[in-house]
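Below is a slice of the complex: some chains, not all, each in place.
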Amino acid sequence: MKKSPLRSASRSPLLLAVLALAGAAGGARAQSSVTIYGTVDAGVQRTTHVANDATQITRRDNNKLGFRGVEDLGSGLKALFQLEIRYDPDTGALENNTRPLFQGQSRVGLQGNFGTLRLGRGLTAFQESVMAFEPWSGLPNVAGYQTNLQVAGYTSDPLSPAGNSANRFSNAVFYNTPVWNGFQVNATVATKEANGGPAVIGKGTTTAPQYAANANASNNPYSVSATYTNGPFAAMLAAERNAVEAKIWSVAASFKPIPDLKLMASFQRQDQSHTQFINTDTDAWVLGANWTVGVGKVLLGYGQKKPDGVLKTKQASVGYEYSLSPRTYLYLDLSHKRTPFVVTARSDVTQKHYALGVHHNF
Amino acid sequence: MKKSPLRSASRSPLLLAVLALAGAAGGARAQSSVTIYGTVDAGVQRTTHVANDATQITRRDNNKLGFRGVEDLGSGLKALFQLEIRYDPDTGALENNTRPLFQGQSRVGLQGNFGTLRLGRGLTAFQESVMAFEPWSGLPNVAGYQTNLQVAGYTSDPLSPAGNSANRFSNAVFYNTPVWNGFQVNATVATKEANGGPAVIGKGTTTAPQYAANANASNNPYSVSATYTNGPFAAMLAAERNAVEAKIWSVAASFKPIPDLKLMASFQRQDQSHTQFINTDTDAWVLGANWTVGVGKVLLGYGQKKPDGVLKTKQASVGYEYSLSPRTYLYLDLSHKRTPFVVTARSDVTQKHYALGVHHNF
């Protein structure tokens, strides 16, 4: 077996002075395989009826700085890796000040005729697939529907540290089949490993919570989605179970009557009967449209969420994206949301949201 | 509107196996727009009369690892972003172990005939402009004058977490006019957003501090500087108000009698009457020179700071930078400072400082 200069360099401790140079040379060759990419999105926003309802400089999209590469191993086999930093552009801190360095994802794996197999941390199959059926494309924003409505308030990773992502599995295997006549199956399975999370009282008590701090999952979390694309039509069917055995299933579809107009709809049902005595089911549905007009794109959405025994949430949003280039656009969002419980403890309020900003990919 | 492969890839969840490849290809195209840059500066230093006055390996300049890009949008319009990590080279940790990942700056914006408009976090207009009139170019070092004397001990961001930068605004809009006959105006305005800072007792009490922990600014922080350059002469006039309404104004000028010699002077007055009952005003002035001799550069400075009712601080420093290349130099600093209050509680001490190290830009 021939080893690359890089690998030899990183392992051989002799001749350190020589290594510094050899290592650099090896690196120069490896350089070609790394792509740096990212997103910086910042704007002025205001949301009423939240803890800090002052005008803010903040983000609408996730802000990313990522590193990825593909190595051709021959015979149709490829090695893949991707590492993605997430940050808040208004303070320069890691997302929410608490999340891991590579909050976005950290994965490595192989791709071939058999599909794609990766290990590490990333979006679950369900969370990644469902975003195509949300009019804000899954942006974690007040105007969008993904976090609160589209996934029915469901959290993929309840046993990770507080403030961590709600859409990802750590310690997981990610598998995607090849696409066969427009049909694909994606599956994510995580280990039961403890991951430093807080206690979940659930059906227990404060002194004997159902899941103690740093608890292992009681069952292997999994997520599976099947997607189908046929010309202007696309559909998804998905199911997921998290570390505290909350379950969700989802069905979604989209249709393009003309190339510039995409209509979409999704329905979700979450079942929290493993950790709750009452109000265990939450249903949600979202309707949306994306309409491209010249260099502009209009986003429209309406959705409802109905947990058992709780007032309905109803949200209507409209957005506009004005492209300055394929990589850069300005945006404007307006949103109106009737929501039953908010941090200021009013029992039923109408939350208004305004956003204006710039979104830049690199 | 045509979307780039990158943007499409990051949004479309179907056909995941295909995406992994398409994403990589999109990234390859985006790659051209990212520049990696940075500074590594490490040396041996000793400062007497400080908490840890042992000989240290430490930095003289800020250590940076940054990512930035400029996209040409046509018609003289450009999109800009910059993300800058700061770290301590002696331990490999983020600056002061407490600062945000992109402590240096995280900004995105547009540049055109109208000037430059950016959003995010960065140096305030005053803090960025005043450094040109300091003989150590604003290096945050014991030998330099920026932190303690040149800005009269003023802090731009008192409501950010303890240990955070004293020179920056988070949650801000940054605007620079075009340069017009050597004249430019720079303005920074921040929102009143709370940012997780500690309580500031100010004119309150321990139980009822003037600014509670995680308080909003009582007024929008702003910073404005006007700069003028005409051949060998440059000047600045600036004013700033921070989140606890401490105010500062500053006037500074520099002159080059010969191309290799730059003489500079600055005066500052800080007003802390919003949070202090006594000793509200602090005046400071700094004189300096930079003299280039062959591949060497001599730095000279003298300055004083005089808070009301407190002993004067007096500092004299001399430095030498020996360039090995346009990107790399060795440095030697000597500094002598009479300072009224130090951590060891002596009432008036003369602090000595020695530094020898290497500074490398990449």
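Per-chain residue numbering starts at 1, and chain names A and B are given in the order in which the chains are listed.
By definition in this document, a residue touches a chain if its C-beta (ideal position, glycine included) is under 8 Å from a C-beta of that chain, and two chains touch if they have at least 3 such contacts.
Keep in mind it's a predicted model, so treat the numbers as computed, not measured.
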Can you report how many copies the full complex contains, not just the 2 shown in place?
3
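Please note the rule applied: only the chains that are shown with their structure count from here on.
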Please tell me the distance, in whole Å, between the geometric centres of subunit A and subunit B computed from their C-alpha atoms.
34
Considering only the defined contacts, which subunit B positions touch subunit A in the complex?
1-4, 6-7, 10-18, 20-21, 23-24, 26-28, 30-31, 33-34, 36, 67, 69, 71, 73-74, 77, 79, 81, 83, 100-110, 119-121, 160, 170-173, 190-196, 216
Residues of subunit A touching subunit B in their complex?
35-44, 52, 54-58, 63, 65, 68-70, 78, 80, 85, 87-94, 97, 101, 111, 115-116, 128-132, 137-138, 176-179, 184, 186, 227, 229, 234, 236, 292, 294-297, 323-328, 357-358, 360-362
